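Certain chains of the assembly are absent from this excerpt, and the rest are unmoved.
Per-chain numbering from 1; labels A, B and C assigned in written order.
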Amino acid sequence: MIETEISRAIIEEYNRKLTGHLENDVVIVGAGPAGLTAGYYLAKAGIKTALIERKLSVGGGIWGGAAGFNVVVTQDDEIPKEFGMTSKKQKGLYIFDSIEFASALTYQAKKAGLEIFNLTEAEDVIIKSDAVEGVVVNHSAITLAKLHVDPFCIASKFLIDSTGHPAEVVHMLRKRNPEFLPKGIQEGFMDVTKAEAGVVEQTGEIFPGLYIAGMVVCAVYGLPRMGPIFGGMLESGKKVAQMIIDKI
Amino acid sequence: MIETEISRAIIEEYNRKLTGHLENDVVIVGAGPAGLTAGYYLAKAGIKTALIERKLSVGGGIWGGAAGFNVVVTQDDEIPKEFGMTSKKQKGLYIFDSIEFASALTYQAKKAGLEIFNLTEAEDVIIKSDAVEGVVVNHSAITLAKLHVDPFCIASKFLIDSTGHPAEVVHMLRKRNPEFLPKGIQEGFMDVTKAEAGVVEQTGEIFPGLYIAGMVVCAVYGLPRMGPIFGGMLESGKKVAQMIIDKI
Amino acid sequence: MIETEISRAIIEEYNRKLTGHLENDVVIVGAGPAGLTAGYYLAKAGIKTALIERKLSVGGGIWGGAAGFNVVVTQDDEIPKEFGMTSKKQKGLYIFDSIEFASALTYQAKKAGLEIFNLTEAEDVIIKSDAVEGVVVNHSAITLAKLHVDPFCIASKFLIDSTGHPAEVVHMLRKRNPEFLPKGIQEGFMDVTKAEAGVVEQTGEIFPGLYIAGMVVCAVYGLPRMGPIFGGMLESGKKVAQMIIDKI
């Protein structure tokens, strides 16, 4: 029956992808602008990478622009050009349609070979001998449905927390050791100029094997928040990818 | 202040897009596979088109594949190739990553010039002199928040209902005239072969100015349902675009 | 890493079970007393059978006895003895602990070789050439989480609806053809004597390939309801299994 043949093709392909990524060089948690950019550059460099995203769709906070006005801006267009995005330049700002922005990041990351597991939630991090060794994951539908079901594990040499404001992976460490993050985890008052510079500068490793990128950087270091400007997110994602590529 | 400059750039760009699309040649309701494909071909042909989508993200039911196994299939790869998608061929089926599939449709539609209004909900259809003249829309956040706020109107010469199983635009007509749809609106038992053929064949105009594409066709004509196979959706979207292009 | 080895073992075993049951002789929907009993006898007879259950746990309405008094009764103990259950006899009634009753049915069905897919929901039935050919299923966590995700398909020569009062599979046929069930689908007033006899007597095929067992029989034929007496459920499950074994 053609219907079961389709089911078989889908289930087997998913199983191949999933078991093929139980061991990884890099796992990225969170498919917003920083995570997708990092994933693109890592995949392009041939690094075995899996990106985990809790929601059905990827793109994080890009889609809605500002307050539903579906437009986003950057102050530089080098990375957007690399992703094939169209922009308008106006008073030093590059203006993008938010839907094109989100889909371009996703499409090019996929074409570069990034494996993305949507509907998948990182529940915890695996740390042995004081270094990251993987993540504990679950199907996010299980969590949304409030079912009491155990997770499974994915191994990874490097882990990137690109979960945005909540800094979810960082918090998994922090709940075991509240002093892990000496600097306040509260973002500062909005300041685009300082935030755009700071988020890129401070992108990097904060625990053996654990890297942070995007808004997580603001949250961890108490940098200013920034609103619907996404240049720093892309650069942070590119930088974290390069740091890991250099290490491998 | 740079922060208000960014806000101004975003608000003015959105206002330009919105007021620029209060009058359209075509309005598409629903950004699933059929709607995005139709939008791509219409925009590529230079037709002034706006696509309205209730959710933050576009892509409809593509993202989750089957039961969260994030893979989709088609029986033909001509349109997927046009959108730059990668597939594996196996026993007559083309197998795609669902995330690549969704983002490729969106990205190429945007590159072709399609204007997409996400977070926007079609509340009603405007019909005068027994022909479609536009749609009544609202911000979907207003609706989700259950606020009692009036909608606004968008004019259009042609309207495509690509809202999937619920056939929302068709129902807007139906609630005024229950006999508008003589054929049962209940989809039939799953049958991929019949559904894939039928959905394309019966794509077309069902009321002056109102076209249906994708799963709406199954719902309206009681065709079989089909599950996570998307070839017919793409062909239906392409066909409805061509029919309107031919008319214009 | 031992953690990923465990994950791999689990995922591969599940994949083997799932792909191994995309084609079946019999699919049973609903793991209450009738469904588990049917599954036990079918598996024991070597018939390739899959039982689909929406919830995490199986056993249906057995666990709570009556109003939370966790005791159930039967009027005969032949089948309970086959399942290794302990009872007390009192005024013609056999009295069982409800937890032992539920776990004995499940344990013996598993030992007999029945494959059970819990957390799996039947969304629809597949009917071609006017006979059952399979079921359309989804992970029930997806449904509980209200995610818009397509289902997949499982083929089966025979289908048993043992979903209890809601008669879910029967309703899948009925919504396409309201006249499919000429007899009222409303259960009658409680009458243990008539219900216990009637439910067994009328267990059987109601559409080519579709069999009904347990409370579905009461619902479909308007038989009396019966409360926490389970003998008829077990006999109905045994009878439906035998009817299918005889046909195969």
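The working rule: a contact is a pair of C-beta atoms (placed from the backbone, for glycine too) under 8 Å apart; a residue touches a chain by one contact, two chains touch by 3 or more.
Nothing here was measured: the structure is a model prediction, and the numbers come from that model.
The total count of identical chains across the complete complex in this file is 8, with 3 shown in place.
Please note the rule applied: only the chains that are shown with their structure count from here on.
Using the average of C-alpha coordinates as each chain's centre, C ends up farthest from chain A. Each chain gets one centre point, the mean of its Cα atoms, and the points for chain A and chain B are 29 Å apart. Note: centroid distance chain B to chain C, computed from Cα atoms, is 40 Å.
With centres taken as mean Cα positions, chain C sits 43 Å from chain A. The set of chain C residues touching two or more other chains comprises 126, 139, 142, 147-149, 152-153.
Per the touch definition, chain A reaches chain C in the complex via residues 1, 3-4, 6-8, 10-12, 15, 18-19, 22-23, 56, 119, 126, 133-134, 139-142, 144-145, 147-149, 152-155. On chain B, the positions that touch chain C within their shared complex are 60-61, 63-69, 186, 188-191, 225, 227-228. Within the complex, the chain B residues that touch chain A are 2-3, 5-7, 9-11, 13-14, 17, 56-59, 63-66, 68-73, 84, 86, 88, 90-91, 93, 95, 97-100, 102-104, 106-107, 110-111, 116-119, 139, 141, 190-193, 227-229.
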